[in-house]
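Just passing along the structure, written as structure tokens.
Just one protein chain is left out here, and the rest sit where they should.
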Amino acid sequence: MQIEDRKERYKRIKLVIASNLEDVSLIGIVINKLCSSIPLSDTDSYQIELCVVEAVNNSIEHAYGNEKGHEVEVIFTLYPDRLIVDVCDTGKPMDQECMEQKDVSPLEIDSNDLDNIAEQGRGLPIIKAIMDSMTYKTQSGKNCLTLKKNIWS
Amino acid sequence: MQIEDRKERYKRIKLVIASNLEDVSLIGIVINKLCSSIPLSDTDSYQIELCVVEAVNNSIEHAYGNEKGHEVEVIFTLYPDRLIVDVCDTGKPMDQECMEQKDVSPLEIDSNDLDNIAEQGRGLPIIKAIMDSMTYKTQSGKNCLTLKKNIWS
Amino acid sequence: MQVEDRKEGDVLVVKVLNKRLDAQAANDFKEKMTEYINNGSPLIVLNMSDVDFVDSSGLGAMVSVLKLSGGDGQLAVCGTTERVARMFKLTRMNKVFSMFEEESEAIDALSQ
Partner (left out) sequence: MQVEDRKEGDVLVVKVLNKRLDAQAANDFKEKMTEYINNGSPLIVLNMSDVDFVDSSGLGAMVSVLKLSGGDGQLAVCGTTERVARMFKLTRMNKVFSMFEEESEAIDALSQ
């Protein structure tokens, strides 16, 4: 976290786990609680928890290829009008294509054609459907997926 | 966090805030939730929250002398039989004396002698009274207060 | 991943006891369910009332189990909590799985 003047009021906490799927639920539980204490509704808190868990799973599974011993950072920053969650890893960066293709449309399916219903690929579409914005950046070896949710208070 | 084989089963999450009293409540809320989801009772969760908040306040106020822009790390590790919370800073180390003097006794007071009732100095005694052990170590510029609570399940 | 099972006529009722059906639990869940199917239980009711979190990996595992079981005439889901039901709706899975509020309704539906 940088040293900075807090020109705009915010609260921030960073959460770090090892690249181990066993510990992802801790991130989920914590994000849910932080959201509900803003306070956001149970539904909103759960949906944001879901997005963050999807992003952390992606870092572990795709950026680190399920290799243990790396770190995934989640930075939760609450501004008066919005919530920003950054999910960062130092693994293999994501193809820009993955970000762009994953519009909300992959959630649409033909429910009668069971064989063609995918077993994967819903993580980024779910995030896109729930959050107000999602951006991805790689800088000096660190990849961050930034999720934004506007808060109406 | 080191790379390590998990010989003994545990779950771990690291929480980091800037040395800013405004953000300490985030640590408190999160620690409380992590404890209650172990699950510990409401009372135990609150008491552990209190100890961790006292330790984080001490790092900000004493180790960093209320100077902003530093980091306080809280590492929550849950083993099958115990909970370990490390509170770490990179500021001025604590005198070993402070640790040793602070027995549970400073909580004892003469309630009729209002003038002599202290306004400070209850942080470490509270921690000693609630946790099963408290140790302090400085290593290569990093100070860690380690709190242990046994878990009966 | 913990489950509890019992027979109701021809139907096997499987209750998921974990609170989270997530990336960590997904493979184990798939294996357990595959075992049930391979051991000759073609009609399965999945009781999800204890599950309060499902992510896309958990959902993927459920889709894979549904395919293996032969479709929604063979597998029914019941008792999803409101938040999980919402996740099913978001991903259109409410149209893929036969979903029931009560376990008894799900058992009846498969027993016919």
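All chains are identified by letter, namely A, B and C, in their written order; residue positions are counted from 1 within each chain.
FYI, a residue touches a chain if its C-beta (ideal position, glycine included) is under 8 Å from a C-beta of that chain, and two chains touch if they have at least 3 such contacts.
In this text, all values refer to a predicted model and were calculated from it rather than measured experimentally.
Novice: For the chain that is not shown, enumerate the shown chains it touches in the whole assembly.
Specialist: Within the full complex, the chain left out of view touches B.
Novice: What chain B residues would touch the chain not displayed?
Specialist: So the residues of chain B touching the missing chain come out as 21-22, 24-25, 28, 42-43, 46-47, 49-50, 53-54, 57, 60-61, 107-109, 111, 114-115, 117-120, 122-123, 126, 129-130.
We take it that only the chains that are shown with their structure count from here on.
Novice: Name the chain whose C-alpha centroid is most distant from the C-alpha centroid of chain C.
Specialist: The most distant chain relative to chain C turns out to be B.
Novice: Taking each chain's centre as the mean of its CA atoms, how far is chain A from chain B in angstrom?
Specialist: Averaging C-alpha atoms per chain gives centres 29 Å apart.
Novice: CA centre of chain B versus CA centre of chain C: separation in Å?
Specialist: 42
Novice: List, in ascending order, every residue of chain A touching at least 2 other chains.
Specialist: Correct list: 22.
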